[in-house]
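The structure is given below, and queries will be raised subsequently.
Missing here: one protein chain of the complex. Every other protein chain is in place.
For reference, chains read A, B and C in written order, and residue numbers begin at 1 within each chain.
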Amino acid sequence: MNYEKTFQEIYNELQNVEDFGHVADYIPELAHVDPNQFGVHLTTVDGKHYAFGDSEVRFSIQSIAKVFSFVLAYSRIKSDIWERMDLEPAGTPFNSLVQLEYDKGIPRNPFINAGAIVVCDILVDELASPKENMLAFIRSLLKNNAIDYNPIVAYSEKKSGFRNYALVNLMKSFGNIKNDIDKVMDLYFTICSIEMSCRELSESFLFLANNGVVPHSGEQILSPSRTKRTNALMQTCGFYDEAGQFTFKVGLPGKSGVGGGIVAVHPEKYSIAVWSPRLNKKGNSYKGILFLEEFTTKTKLSIF
Amino acid sequence: MNYEKTFQEIYNELQNVEDFGHVADYIPELAHVDPNQFGVHLTTVDGKHYAFGDSEVRFSIQSIAKVFSFVLAYSRIKSDIWERMDLEPAGTPFNSLVQLEYDKGIPRNPFINAGAIVVCDILVDELASPKENMLAFIRSLLKNNAIDYNPIVAYSEKKSGFRNYALVNLMKSFGNIKNDIDKVMDLYFTICSIEMSCRELSESFLFLANNGVVPHSGEQILSPSRTKRTNALMQTCGFYDEAGQFTFKVGLPGKSGVGGGIVAVHPEKYSIAVWSPRLNKKGNSYKGILFLEEFTTKTKLSIF
Amino acid sequence: MNYEKTFQEIYNELQNVEDFGHVADYIPELAHVDPNQFGVHLTTVDGKHYAFGDSEVRFSIQSIAKVFSFVLAYSRIKSDIWERMDLEPAGTPFNSLVQLEYDKGIPRNPFINAGAIVVCDILVDELASPKENMLAFIRSLLKNNAIDYNPIVAYSEKKSGFRNYALVNLMKSFGNIKNDIDKVMDLYFTICSIEMSCRELSESFLFLANNGVVPHSGEQILSPSRTKRTNALMQTCGFYDEAGQFTFKVGLPGKSGVGGGIVAVHPEKYSIAVWSPRLNKKGNSYKGILFLEEFTTKTKLSIF
Partner (left out) sequence: MNYEKTFQEIYNELQNVEDFGHVADYIPELAHVDPNQFGVHLTTVDGKHYAFGDSEVRFSIQSIAKVFSFVLAYSRIKSDIWERMDLEPAGTPFNSLVQLEYDKGIPRNPFINAGAIVVCDILVDELASPKENMLAFIRSLLKNNAIDYNPIVAYSEKKSGFRNYALVNLMKSFGNIKNDIDKVMDLYFTICSIEMSCRELSESFLFLANNGVVPHSGEQILSPSRTKRTNALMQTCGFYDEAGQFTFKVGLPGKSGVGGGIVAVHPEKYSIAVWSPRLNKKGNSYKGILFLEEFTTKTKLSIF
């Protein structure tokens, strides 16, 4: 199937949709992105590539990076990771403290901010050089290894990240953060600052569509069972307070970030990354979700 | 594949698992069920049947019936059903009023009690004889049409259903219930009282694995797109506060009831019903979930 | 001191204050009240009377009646009333279900709706003819005994009282309502429908300023200790979510109702009733609170 023709068709249709969203503007580096950029890249498990638009432009992947950090922790940790976080949908806006206080410092899942901070706390314990090891891990998922952190983005996030500091302090007060807060948060903000293109995102998530094996290297990142479980987790928890909507309309497991990127995976078939910087009220790419909804409708390729 | 052999293997393994759960006991009719009964039935879209244990014994399907009432409303209503309920996971125990008050009377999804009550309110408007029409609809999904409501169960539920009356009154105070409360609740409690066997449940859910078409009659209940969406909704919202766990461990869309039944659907492939009356702390069949987890692990038939 | 001159002065000042509030309009009987009426009546423990404006016009006292029902229960019940309700400020809007669910059906105090409903449940157990006994009790506080329930108001409240039915059903689900819901709610709505004038309200609350003794009859309603405690309870809980504001600005224990009435008590000195139908956002009489704030400022008669 020629997906690029489908990409073009959907893109044309979306031109008629008023673009209601706003670019994330809480840090200058996100606020200054050209909001009209749009890119898509689909990679199949058997190595085919389909691209459209600004698919080679790197952007700040933000919360999409939470999948990388979770997978690295999940692949390494021997103790029970699920004692320190749950795996249920959040059911409330994405960085709510209410749930965290009610559940005595246990985040609902590893893809909300609080959960991703606990994952960073685990990685600080598990890894010799957390930032370098994390970057090396993501690079190993790609043939090209030019991707990197953006220290200016990380610094800006840290300067305005009071709510995330509230989360980590609250969890520390409940004993669910083991390491020094500054060390954990430095890793957290650094990981979120990675910049990748749609092509790179699509490639790097392909192992999740391929039973845990990176196609180009043959490396087994996660067992087939843990791969399925990671996909299941993205399905129920990958889109903040909009996970149900995304599952309902798109029908694929995926993860979004406030940089406007979304990656979704069709097990055994492909991974796809879309990028459109304007966000809807729930903090997910406005046109990115519409695009994927149209894509799975036209191709009938939902998992359901 | 001979699923019956797999059923037997898993059943044997589960014999060694201590059965921690308790049978639902808030009404006598549920409390008096023999807790050691166990049944499974799998029906494939191409008409094969695999059964095990007490698969022909009828039990109270309880909340599983919420799928039938939702599907009937979804297939008939022209106005936007999603203005009156959301489609996000609940994120809190299954009949919490907190969310309902916070969201001004709009339930999180049609499969929690509050949402199913709104669905009944819609059906009271849409159907000439709601109880009869509802029963006729479920019967039409089966070749055998001997299933029926249990009026004693319905009566007991009504007598002890103060929390459900709190829900409906709260929603009425926000204007999200249009009809007389007693009429709506009579339909609600009646629908939950249906008794079906694993075989009947498995057969009746088969259209959800078959793009919306009932295999034995060829009737199109829902469009393929709405069928996928109903499955997606079961995936994120079918297990109260345990939807994430079920998705993570079993990896199939499904729905449970406090009678100890669970139905799950593998799109394009099969539907499966399990019954074991003892419930875990979240109100879902304790051994039913363990069974399905083992089943999708052994058969590698998760959708993820 | 000639309080009537002070009343006139404050009234004149308030003429220049824009009257932002709205008359309660959820039932026709409250909506149709002339909003420009204004009355005050102060009665001293040594029998002096000071009146101003529409002080002889009867109005619906609504939640002020919760003090009467609480006092009657408190004066009669032998078992520990505080096992079934707390005596802390609500801290959330006045009929919130969130607190009630969190605290497993135990209301925060007897002056919020949920607490007053529990008080009615107690009275149904304690009294032979609850409605008649209740009315007789209030009449005994007055020389004049012409006051009565307004059955039309009670009926209207019942027809629109879905939120109160949500409260009582929720409490019943937690086992904190012993009697039939309809019987309890009939008493609750009936008590709230009493109509009294400022003079009658002021007179009837005088025993709370007089160590529990009704001045005109010498009857001891409550012990001095329980009288002080009832006043303390009005101080912290008498004004829904505005108890702190009222204590801060007025500095007297009191109780308000959505009919626009407020009664306040200065222990050892007097009781005062004000009536002005327009309500502020918190559901308390807008000008009534302003009037009392000015009154205790001018007379320096706060208890603090």
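The rule is simple: a residue touches a chain if its C-beta (ideal position, glycine included) is under 8 Å from a C-beta of that chain, and two chains touch if they have at least 3 such contacts.
Computed from a prediction, not measured in an experiment: that's the story for all the values here.
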So which shown chains sit in contact with the chain we cannot see?
A, C
Among C:N36, C:N145 or C:S225, contact with the omitted chain is made only by C:S225
Which one, C:N113, C:S193, C:N210 or C:T247, makes contact with the chain that was left out?
C:T247
Considering the whole complex rather than only what is displayed, give the residues of chain C touching the chain that is not shown.
86-92, 99, 108-109, 224-225, 227-229, 231-233, 235-237, 241-245, 247-249, 251, 253, 267, 297, 300, 302-304
On chain A, what residues meet the omitted chain?
96-98, 101-102, 162-163, 165-167, 169-170, 172-173
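Quick note on the criterion: only the chains that are shown with their structure count from here on.
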How many angstrom lie between the CA centroids of chain B and chain C, rounded to a whole number?
47
Could you tell me the distance, in whole angstrom, between the mean C-alpha positions of chain A and chain C?
55
Sequence positions of chain C contacting 2 or more other chains:
none
